[in-house]
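Structure provided below as structure tokens; questions to follow.
Apart from one protein chain that is not included, each protein chain of the complex appears where it belongs.
Going in written order, the chains are labelled A and B, and every chain counts its residues from 1.
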Amino acid sequence: MTAARHPGYPLPVDENANQTPPEDRPRARHDLGGVSRFMCEPVDTAPHALTAFDRQVDALRQILGMKGIMSVDELRRGVEALTEAEYFGLSYYQRWMRAISATLLRKSVITEAELRNTLSEMP
Amino acid sequence: MQDADERLLRAVMALLTAKGITSAEEIAERVRVTDAASPGQGARMVARAWRDPGYRALMLQDGTRAAEALGIPMRGAPPLGVLENTPEVHHLVVCTLCSCYPRAVLGYPPFWFKSAAYRARAVRDPRGLLAEFGTHLPESVRVRVVDSTADYRWMVLPLRPAGTDEWDEERLAAIVREGDMIGVTQVAP
Partner (left out) sequence: MLAAGARVRVRDDWPETRGPCHVRTPHYLRGRTGVVVRHLGDFPNPEDLAFARPAERRPLYHVRFEQEPIWREGHAGDEVQVEIFGHWLEEA
């Protein structure tokens, strides 16, 4: 390597030159840095407006965090626990909504029966 | 396809309201407050830093206090870190694990920032990724990708373009875009 080193921080050459490449490590599904499957995928750089649903889910998450009911860490864990189909098939805020409801159920903030009844009573 | 999740949202909101945990009004107000944040806030910080070395130093040392100094609400927001681009180093911000973004000063993250393609490619092919945004850096410039994995949120203090020495703060702020403060583009006069 011939690159000049930053004057303040001479970086060490990676010692473990024969290390297993990142591809072959048992990474979690959401841990996407450098994942080969996406390296040739173009980035959709166009702006996409948020829907009312998106904004409300975002607001709900913030309020639950502010009130100490569900932390952002719990949200992330909930999103990470989604299935492969959900993680790559749902929109960003759909994933949040699934994670929020699963977390609220697990913590007994709401119950399965309550949710079922409420859904069935809705038009 | 989103219908089921919209019903789920309404059901959860109805239950939380019945339990006194939140209300439709509270959600609506939070939407309003969140919508008020925009890249224009970060742009004001950048413009001030370009013209005022003392403010620039503050911004690099304590981004949160620098934002507050311009009246940007930061209470309860995660600590803000600022990464200064130089002629030698170009910073690019990503969150490979989810979508951590300096929302308090830039507003909602753009769609592309949250995409699998961006999250995967930024740390392994940043120059190819930058090319998708029309950004081509010279070989002599080092790219430093900052992966937001923990409590900080990161924004870039981009290079001030040539030919803007006489511009006032307002004029400078008007040319600083969201992408410039994430590092996918460079400010163009």
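Before moving on, here are some points about what is shown:
In this text, a residue touches a chain if its C-beta (ideal position, glycine included) is under 8 Å from a C-beta of that chain, and two chains touch if they have at least 3 such contacts.
These numbers come from a predicted model, not from an experiment.
From the options B:Arg51, B:Arg103 or B:Arg124, the residue with contact to the chain not on display is B:Arg124. Among B:Tyr55, B:Phe133 or B:Tyr152, only B:Tyr152 touches the chain that is left out of the view.
Listed for chain B, the residues touching the missing chain in the whole complex are 79, 81, 96-97, 123-127, 139, 142-152. Contact between chain A and the unshown chain involves residues 1-4, 6, 9-17, 19, 21-22, 25-28, 31, 33-34, 71, 73-74, 76-77, 80-81, 107.
Here, only the chains that are shown with their structure count from here on.
The distance from the centre of chain A to the centre of chain B, each centre being the mean of the chain's C-alpha atoms, comes to 18 Å.
Per the touch definition, chain A reaches chain B in the complex via residues 3, 6, 30-35, 37-39, 41-48, 50-51, 53, 55-60, 62-64, 66-67, 69, 76, 79, 88, 90-94, 97-98, 100-101, 104, 109-110, 114-115, 118-119, 122. Those residues of chain B that touch chain A in the complex are listed here as 2, 5-16, 19, 21-22, 26-28, 30-31, 34-35, 76, 89, 96-99, 108, 110-112, 114-125, 129, 132-133, 142, 147.
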